[in-house]
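Note that one protein chain is taken out, while the other chains of the complex remain in position.
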Amino acid sequence: MSLQGFSVPLSPEGRASLACLPPWHYAGDLLVVAFEADPAAVKAVLPPGLEPDPDDPGGCVAFFVAWQYASEGGEEYLDPARGQYNEFILLVNALYRGQPVCTCPYIFVDKDTAMARGWIQGWPKKHGEVHTTRAFPLPSMAAPQVAPGGRFGGSLAADGRRLAEAVVELERPSDHPVSLGTRQVVNLRYFPRLAGGGKAKPAVCELVRSILSGAQRTDGWEGSADIKFFPAPDNELDAFQPVRVRRGYRHSMTMTIADLEVLEELDDVR
Amino acid sequence: MSLQGFSVPLSPEGRASLACLPPWHYAGDLLVVAFEADPAAVKAVLPPGLEPDPDDPGGCVAFFVAWQYASEGGEEYLDPARGQYNEFILLVNALYRGQPVCTCPYIFVDKDTAMARGWIQGWPKKHGEVHTTRAFPLPSMAAPQVAPGGRFGGSLAADGRRLAEAVVELERPSDHPVSLGTRQVVNLRYFPRLAGGGKAKPAVCELVRSILSGAQRTDGWEGSADIKFFPAPDNELDAFQPVRVRRGYRHSMTMTIADLEVLEELDDVR
Amino acid sequence: MSLQGFSVPLSPEGRASLACLPPWHYAGDLLVVAFEADPAAVKAVLPPGLEPDPDDPGGCVAFFVAWQYASEGGEEYLDPARGQYNEFILLVNALYRGQPVCTCPYIFVDKDTAMARGWIQGWPKKHGEVHTTRAFPLPSMAAPQVAPGGRFGGSLAADGRRLAEAVVELERPSDHPVSLGTRQVVNLRYFPRLAGGGKAKPAVCELVRSILSGAQRTDGWEGSADIKFFPAPDNELDAFQPVRVRRGYRHSMTMTIADLEVLEELDDVR
Partner (left out) sequence: MSLQGFSVPLSPEGRASLACLPPWHYAGDLLVVAFEADPAAVKAVLPPGLEPDPDDPGGCVAFFVAWQYASEGGEEYLDPARGQYNEFILLVNALYRGQPVCTCPYIFVDKDTAMARGWIQGWPKKHGEVHTTRAFPLPSMAAPQVAPGGRFGGSLAADGRRLAEAVVELERPSDHPVSLGTRQVVNLRYFPRLAGGGKAKPAVCELVRSILSGAQRTDGWEGSADIKFFPAPDNELDAFQPVRVRRGYRHSMTMTIADLEVLEELDDVR
């Protein structure tokens, strides 16, 4: 007679938990924009242990992703009101112990289950509305094809304020598309402590490395791109306004999350 | 110095209108379930001028569609927060002047612009949340492929109540997939009159025939299917609970709407 | 054996209709901002038959309202997922046949039923997310009281873009609060015709006068106010950027809508 599940709320049957025990399976369509921000903006979001990458101090990548999710055998994708969600991810380049990595300062999803799995992994997810143009297999004035000249848009909003928007125009297949996993992701996993009024050391404060298993990718395409960020009282994305947009990419990928590597415990980061 | 646009709100520049002047371009991914309901349920929703099809008195088709839309040159699909929407359509078979047609008693969308364009065409759209499983080009536990055994789900909810759900399991390519346009669509275009307390003859009450131009379809797949409807105080979809589910289909299509044929004016239908 | 209801979708039992037969009962909490816009912006939205009010050529009023609705005996307010909605209304001053009136160029609601009842009455409603600060009977840092210094905010967003925001700081009870009904409302009731490609004369094009019956109002408060509009590709609200903000008001009201007066038929307005 015990509680079941992996995250809150634990429950008698374990069906209520926001996150079940991994593995967690994902299939997503990605619109990706690589760009350069002010190196000071990148530096300002790095947790202790990460330092600016001197070879690419302003290097950033933004992702607009339409995901489908299923637990092991759970087939949540068949109930797409539960199994689908959309995500905006910002990754910034850094070095960890001299190795090129990236870290995620800001990330938005439109589903609570994805937010919970994110927190558990060290992705600092907030709620946002993310939309991405879908590719289409037929020519139409209402949709792009994955072909030269195909144009795809992405946008992010939260609480009725637009926070980011991007457009990518495909030019050609991409030999080396930028994707999730191009650089190792080192995130800050963090969970605060309220006892004592919020000023005590956090309960969880550690650098972690994301482990993507079974990642597969379709052939990717690349092209020119544009991305803009907008100010909001409760977000700081606009500090990453591009000083130069590098390249846009589009592809699909699958991956499985079943584990996480703790790199080091931190004392605090504030 | 005049107002611009096609629907309310007309505005100085015409940008504010929910619907602009056609043509309206659409590209959609369709999950389709053909089924038989109680013939009495079908008969009960037919407007004057339509009669039950004696060869298929309970014949119905439900669609779960993920659409992208653009006006002529408007490229709304590049701002997918505006250019995308999802739709549930119920079509029931009937005869019009002895010809096999179908008509739409109930239809739900998640975007005001689609609702407005619908009303104008005689589609009696309400707001609903519609989700459909997306196909995926790679094998994954989180998504189906368009291949034998690929399973796709669809659901409809309104105001936090689930109204419909379906699952289709693909078996093989389909020689004659059921789609939008398989039968001519004859709808009741209706706009009431409030002056006099709502009991006067409606301002608009006519049978119209939908005109889809430039419709193209990808190769379709078919397989077994299931669909269920649920009761709600402000919907009557559950009168169409299937007595037999026939077949499920999945394909993509493009179409353009630029015109409408008025078949006949009706006096009233109440 | 006929169809029931008042608006689409007509249905066998009439429960599915977006709008039932009136009377329609409303109870709302209103945050109101009276302001002056560029007179050219006001003039540009007036339909034929209305002309600028020379005594107040830029006069506008914006409303942020939290409504509860019920049909006659329907008690929809007991199922607040259906019976509540929020609304932003812009009214601009004008003359009709020499009499001071106002008209509504833009209005947004967050519920399909309210949008349908609006169209039927000549309110050109679109979907928008509207939020208004609620008054509170106890002192709190989290809520204002209806008392001197009480501050209330309102906002409007659509498709993830903020379109309007306002703040009102109460100073004192108001002898003559601006409200719905302060000036007669003359709206353009309009429903287009698609047959022929959208260029034919509209099916419905008439000036109508709103009839509020049984309106009651609580004691109102007034104070200083601010309001701002923001640009968006599919809205023209920002043409009404205030040149001067006059006054803010806050009160509650009830009303019943059961009829509409058609003032005159127009040929077209485009």
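Miscellaneous remarks
Note that the chains take the letters A, B and C in the order they are written out, and that residue 1 is the start of every chain.
Note that in this section contacts are C-beta pairs under 8 Å (C-beta built on N, C-alpha and C of every residue); 3 or more make two chains touch, one makes a residue touch a chain.
This is a predicted model, so every value here is computed, not measured.
Looking at the complex as a whole, the chain kept out of the display touches A, B, C.
Only one residue in the set C:43, C:151, C:246 or C:270 touches the chain that does not appear here, and it is C:151.
Interface residues of chain C facing the missing partner chain: 25-27, 29, 66-70, 72-73, 75-81, 83-84, 129, 131-134, 136-144, 151-155, 157, 165, 167, 216-218, 252-254, 256.
Seen across the whole complex, the unshown chain contacts chain B at 129, 131, 155, 157, 159-162.
On the side of chain A, touch with the chain left out of the figure occurs at residues 1-13, 15-16, 18-19, 21-22, 44-45, 47, 79, 81-82, 105-107, 111-112, 115, 119-121, 124-127, 159-161, 188, 190-192, 194-199, 203-204, 208, 233-237, 239, 258-262, 269-270.
Heads up, the rule we're going with is that only the chains that are shown with their structure count from here on.
Chain B is reached from chain A by a rotation of 180°, derived from superposing Cα atoms (nearest 5).
Comparing the CA-atom centres of all chains against that of chain B, the greatest distance is found for A. Our note on geometry: chain A versus chain C, Cα centroid distance of 40 Å, whole angstroms. Per-chain CA centroids place chain B at a distance of 30 Å from chain C. Under the contact definition stated at the top, the residues of chain C that touch 2 or more other chains are 159-160.
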